[in-house]
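What you see is part of a larger complex, with each chain still in position.
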Amino acid sequence: MTTQDGIALSELAKLVDGTLGGAQATIRQVSSLDKATGDCISFYADRRYRADLSNTKAGGVILTAEHVDDCPVPTIVVKDPYYAYAKIADHLHPRQWAEPGIHPTAVVSDQAQLGRDVRIGAHAVIEAGARIGDGSEIGAGSFIGAGARIGPQSWFANGVTVERECIVGARAVFHPGVVIGADGFGFAPGAEGWRKVPQLGRVRIGDDVEVGANTTIDRGTQGDTVIDQGVKLDNLVHIGHNARIGAGTIIAGCTVVAGSTNIGKNCTIGGAAVIAGHIDIADNTTLMGMSAVTGTIREAGVYSSPIPVQPVQQWRRNAARFSKLDEMYKRMRTLEREIQELKSAGQNSAMPNPNTQAEDRAAAARSTGGASS
Amino acid sequence: MTTQDGIALSELAKLVDGTLGGAQATIRQVSSLDKATGDCISFYADRRYRADLSNTKAGGVILTAEHVDDCPVPTIVVKDPYYAYAKIADHLHPRQWAEPGIHPTAVVSDQAQLGRDVRIGAHAVIEAGARIGDGSEIGAGSFIGAGARIGPQSWFANGVTVERECIVGARAVFHPGVVIGADGFGFAPGAEGWRKVPQLGRVRIGDDVEVGANTTIDRGTQGDTVIDQGVKLDNLVHIGHNARIGAGTIIAGCTVVAGSTNIGKNCTIGGAAVIAGHIDIADNTTLMGMSAVTGTIREAGVYSSPIPVQPVQQWRRNAARFSKLDEMYKRMRTLEREIQELKSAGQNSAMPNPNTQAEDRAAAARSTGGASS
């Protein structure tokens, strides 16, 4: 049964091991709760859309058992509606692959090795020694450098670059403008200016990795930059040379990972985070968007750092105060001492505050080290 | 009269409904006040260039009435010199369009629809079902996906991508490396790792939109990502899936708008701002550069947030204090109580400070919610 003919809601329930509730329906597409019509399937997983659920006209809704009674139309009950939705949406709307074959305008080296059923788009360039796995698609104008290897069933949009010798696993999804394996940023200062340090490593990317549009992952200086299995990177992310991103870690748009940093497994990193070089981030760490990470994070947890916007006059005053925050702290400490003395004077007793003294020593130690300590 | 022959200053004054003051001149080009020669026209709209005005050798200067006496050369008096300058500069130096026609190396599907007088550059790819409006130019190596629609009189530089089914209005200006309609960043967590959520929506872009180099706008998950009429986006901006940018809003370089966020009309957003997902920004809001927006902004106004740089030793001490700012606040509050008690003791009366108590409750409420509350 094709999508055009529609699929029975009961079939979709089976696909996700869900329980069908209510009448049968024929489903042709997915939709949001508020825009769905009778041939659409929707999902409910976020309380913000509670009103949309009550008013939906979908042919079926994927949800958890506790919300069945709130839904006016047939349901598929599962434990994880969003995951089940992803599976069903994929089934109803599979990615469109090009027809197998090599476009006549593509430039493919006769020393490249192409697997079975590959698709090579118009104006793509595949250099000598490159290998493209079975069933993979290399989009129009993409560039696969000499000796690079792309695993099977990978899908590259137009305008993707994988530089020489880099390795990409199976089922990769790379969006337009992705650049894998440009030189890392390494220069040695000398009397005549900066001297380029040759970037001799590669980028090695595991299976099931997705990389967003215009994201760049630099090749290593000596060893490799490594993106482990199942990593998902959003658009305009920058991964510096010799960084390593652990399996299952997900990184939202415009995040910067500087060189030689080691991010653990299954981390969740929000957009526009900035992670300094030569540090470690523990497995399972969550960084909220706009996090500034200046030092190693040893313990998994949820971390954050931005100063949220304020009306500009208020911001000006607060930012000006921030620039003297340490001084302000010291004045406060002076007050604490003075009050202590006043109270003591009242009690005929003037003991120094031991907590305050310990803090003095700690602050002195901190001011010679990093702010992240 | 061509630009090479020059245009009378009086003609330019007419073009912008301005008043000519001083002698006639023949103008061939625009220039800044300090570098202008007798065949140049300049404008004055910023006090920082006051000295340049006094010393200019331009053939004419566009300015407001109040500055006529400060100008040693002929003038065109208007209400808005910068706007008038833009119009005159456009007249003297119109954008160079390619000759109409399809470059022989372009790959254009015979199922694509091309309007009259279109220009298709070398190695461009136009897929089946795509439509290009009358007079539009698609630069070298650009990619227009299946079913995408580009309005008339649009100008795309080389290396622009518009993915399948996306819609772009009239008079668009897209710079190199722009990626419209790559998949949004949506993954559902499951036992076997992240599962891709198909991104089934489009990007819909209104008329008169300009998009800067290497900027990315992702397609929607179900519904569309929408960029309304007259929006201007600078380079390396990222717009997440299902975001909406209201008409006339202008966004400077490297700003990040996360998914499902709704930015109002006529907003002015500085560079490197970061706007969280699933929030609203009111019409006419101004965000200064580097603003971190973590929650909805309901009232138009001018907002800001960065901590400006300080000498590094000072920054270290202040940043260390920031990490204990709440504790510092609490110590200050203790001081307030103690002083109150000392004063009361002097007055034989010890009432608690009601303001301080109310703040305690407010702070407790805040610490369980978002920082943007």
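Labels for the chains are A and B, by order of writing; each one numbers its residues from 1.
In this section, a residue touches a chain if its C-beta (ideal position, glycine included) is under 8 Å from a C-beta of that chain, and two chains touch if they have at least 3 such contacts.
The model shown is predicted, which means the values in this text are computed figures rather than measured ones.
Asks: Let me spell it out: one sequence, repeated, and 2 copies placed. What is the copy number of the whole complex?
Replies: Full complex: 3 copies of the single sequence.
Rule of thumb we're sticking to: only the chains that are shown with their structure count from here on.
Asks: Once bound in the complex, which stretches of subunit B touch subunit A?
Replies: Residue list for subunit B touching subunit A: 105, 107, 123, 125, 141, 143, 146, 159, 161, 163-164, 177, 179, 182-183, 185-190, 193-198, 200, 214, 216, 218, 222-223, 236, 238, 240, 254, 256, 258, 274, 276-278, 287-288, 291-295, 297, 301-308, 310, 313-322, 325, 328, 331-332, 335, 338-339, 342, 345, 371-372.
Asks: Which stretch or stretches of subunit A touch subunit B in the complex?
Replies: Within the complex, subunit A contacts subunit B at residues 29-32, 35, 48, 80, 82-83, 85-87, 89-90, 93, 95-96, 103, 105, 121-123, 140-141, 157-159, 173, 175-177, 208, 210, 212-214, 229-230, 232, 234-236, 247-248, 250, 252-254, 271-272, 289-290, 304, 306-312, 315-316, 319, 322-326, 328-329, 332, 335-336, 339, 342-343, 346, 363, 366-367, 369-371, 373.
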